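Worksheet: the structure to be examined is printed underneath.
For this view, one protein chain was removed and the others were kept in their places.
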Amino acid sequence: MVNISVDNQKIEVEENALLIKVLQDNDVEISHFCYHEALGVDGNCRMCMVEIEGAKRPQIACNTLCKEGLKVHTKSPNILKVKQEILELELINHPVDCPVCDQAGECSLQNYYMDFGLYGSRHSVEKTKKAKHVDLGSNVMLDQERCVLCARCTRFTQNISKSNELFIIGRGDQARVSSAPNKPLNNPYAMNVIDLCPVGALTSKDFRFQQRVWFLDSVESICHGCSKGCNITIDHNTTKFDNDRIHRYRPRRNMAINSYFMCDEGRLSFHKENKKSRHFPFNASTLRTLMCTDESKKVMLANASLSVENLSILKLFCDKYSIELFSLPIVDETFGDDWLRNSVRSANASALEFLEISSSYEAFLKAAQTSKLLININHPLLFENIESHAKIMHFTTHDFEDMGDMRNIVSFASYSHENGTLINSDNIIQKFSKSLHNIHSENTLHHIFTQIDNTLYKTQETLWSGYISKQLGLGFSDIQKMGTKLKGVNNA
Amino acid sequence: MLVKIVSKKFDIPNAHTIDVALEHGAYSALEDSLVKEPKELRDIIIESNLRGKGGGGAAAGNKWNLAANQPTESGTRYLIVNADESEPGTFKDRQILAKDPHLLIEGIILTCHAIGAKSSYIYVRGEYEEFITILEGAVDEAYAKGFLGNSKYGNIDVVVHRGAGAYICGEKSALIESLEGNRGHPRLKPHQPESEFYFGEPALVNNVETIASVPFILENGADAYKAHGTEKSPGTLLFAMSGHINNPGVYECSFGHSMLDFIEQTGGGIKNGKKLKAVIPGGASTPIIPAHLIKDVMMDYESLRSFDSALGTGGMIIMDEDTDMVKALKNLLHFYHHESCGQCTPCREGTSWADRVMQKFVDKRATYEDLEILRSVSRTMNGKTICVFAPACSDVIDGFLRHFEDEFIACIQEEAC
Partner (left out) sequence: MRKIFELSPQNLEKLSALRKQYPEQKAIVLPLLWMVQNQLSYLSEEGMQFIATELDVPYMHVYSVASFYTMFIFEQPKKHLIEVCRTLSCALNGADDVKAYFDDKCDDDVEVIEVECLGACGGAPMCAVDGKYKESLDDAKLEAILKELKC
């Protein structure tokens, strides 16, 4: 460890730590375009200039290593002037079309301009013309004139996705990002370049022209698209005459799980969350009569993407009324890869073992055939192929095809309408938060089942302290912000 | 004043062929030098104070030591010869490639021995197609005669690599990037002094003329070399003259002579009997010096530094009294605008902005604010980029504004009335 000083504050850091990373980790604002923790150092934007005592010239923080006694100034008048001059150059050929740019509000150029720009424009010559609205494929639109050539997107396709679609072509002020003719962006992670782009050069075809970002509310959540558990931010809002709607998912940094990224399929899975579903209210006493009164054999099939809390309440309910509970994770071998896509598509499949819920397909089939009542909790398996004369009851978050007798359908809140926890494929338990507030938010699964049997744990808190923490071997408050790795089931 | 060390065989017809070259002493430094320890050879080069002749003028011996001492697991080291000569006003290395390529090859064999390299690449600018043909012929001959390849001279391999039109590839790290099959983007500065690296292995990059100076030094000793030039700028340089000069061309001259004498005596004075206005002393990137100062300028690194300029490549561009300095600067800024690699912001945007603002001066549309913009863009380009391309452009602008500001102001005032 060595001691350095940043703006006269002492910081202890590892010797040879990268200065820009140290500044970021210590919440010292440092302007930059090209440096990115996941992509490494490129040194091309020159925006992270700092003053280092003893150095003749300003230095870039992304190419400075921390040594004992390093004295850094990030806000001295000299350095602000230097950054202002470089920012002026970044903008000299930029179209400055913020009013029609979707990046407005979350654009580094805008932010830095407000931080230390604010000069009058001295521009009086023609600008460099480049291509606008280039459709790169995979929902990614490119405006070459807005690009600051930080090369984050090209480095992503070359070094991270290794799909090599994007490169910089041309030279000097004619340099620009491009894909090959007839070779569009084509990889399962393509849309990450939109998040990586610090300016409005790369925008999402799926999101652009929909919302101004400052009208969005952001909530931290977990992608439910597979069992990887990529951390996301849900951006949503309520507009006049419309329900609360999600407008996009963005990956959220979690170095233990998804770094800064997520797959396109997960990113676009919010469209399903937004799908308008009919509201099928429940009647607690009818459900009680159906599920809790007679001795006949009953089977429940729960979706393995349900939260730990929802699976627990079902488990407690089924145990009490001798209902056989199964949960069958959905597996799609064509989906998985060795990075962020897991073939187990059910977000909470790893929880089943901890909660002692059977996931045996054979056992389920056997039980279902002799059952008098089949209760489906949002599982896509609709029992059509099961030879049984049982009555079928559906609890569902979304309308599905061929809904049959609608009297046997109860709708409940999907994951974006409630808080919960998920255990991912690496046994990391993570929290997600309620983002949407509308009619679907009221009837959570927990609410429905505690209405049916009001002796069950009434709240998530009591459920945790009374049941879940025993099963998992940790309490709710033990879960770290970036998730906590659970010990194996046997060690719990 | 004029000396024949590197240019010894320039006037001999067909000296580029090995038979003629051998008749005139080519490869004579090999026998004695190759039996010496590599370190001994490096010490002679250090003792000679040989300075790199590609423009920077750094001590060659230090670079050799860095390359020779850089740890490498595989034991592989490379010598890369920079023949990307693209600095406007500079046309000296092509004389060696075309007239005495065997001197270069001899220098390569010696240098490889001194740093422990077996492979060498000569990176020649793409436009030098004709000279590449001559050089390749010479390399083939050297292989055939047993100087290169499997031979008693250390099994050195030489590959001639053709560039394809990019000034920036004369910058050593951009050159290596290009030689690795990439765009010619200069690399970030290392955190401590170290050699260059070619595909991760230590590499030495030296200019053609530097390597061509090696045989003389190793054959005759450091003192023989230091007998020429000044204490700090020993030896000779292939100085070049172009522009408004009666006898343009390349002349080998020892360091430390009067620039004005050189222009008048060797260069034959200014064309059409006109008066001298200014000299760009060492390739376009060195700041311009006006005539009234030239009489005190000596042709060595230290003297030119004292005039806020640099010796650079020694390629002088001479301008007569009728030269329009506004147009001259515009001409050069067009060059920098065209040649910026575009990797880092201050250079990519600064060179294009400066060029466009200069167009306003040429068109008599400029204002005082444009003059201020030129100065501030120049300031932003200086010392804030990955390589020295933008700082060089900045020096060029500063030099013109320092000495000829009145012509720029005249442009503005002409617009005003």
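By letter and in written order, the chains are A and B; residue numbering begins at 1 in each of them.
In this section, a contact is a pair of C-beta atoms (placed from the backbone, for glycine too) under 8 Å apart; a residue touches a chain by one contact, two chains touch by 3 or more.
Bear in mind the structure is a predicted one, so any value in this text is a computation, not a measurement.
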Displayed chains contacting the withheld chain
A, B
Absent-chain contact - pick from A:100, A:131 or A:180:
A:180
Options B:56, B:137, B:154 or B:248, residue touching the unrepresented chain
B:248
Using the document's definition of touch, tell me which of A:164, A:343 or A:469 contacts the absent chain.
A:164
May I ask you to list the residues on chain A that touch the chain which is not drawn?
158, 164-171, 178-181, 183
Contact set of chain B toward the excluded chain (per top definition)
76, 85-91, 94, 119, 125-130, 157, 159, 161-167, 178-184, 198-199, 201, 240-244, 248-250, 280, 284, 315, 317, 319, 323, 327-328, 331-332, 334-335, 338-339, 341
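Keep in mind that, in the parts below, only the chains that are shown with their structure count from here on.
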Which whole number of Å gives the spacing of the CA centres of chain A and chain B?
54
Residue numbers on chain B that touch chain A, as the complex places them:
166, 183, 188-189, 191, 337-346, 348-353, 356-357, 359-360, 369-370, 373, 376-377, 379-380, 383-386
Complex contact set, residues of chain A against chain B
41, 43-47, 49, 56-58, 63, 65, 82, 85-86, 88-90, 92-93, 122, 124-126, 128, 148-149, 168, 170-175
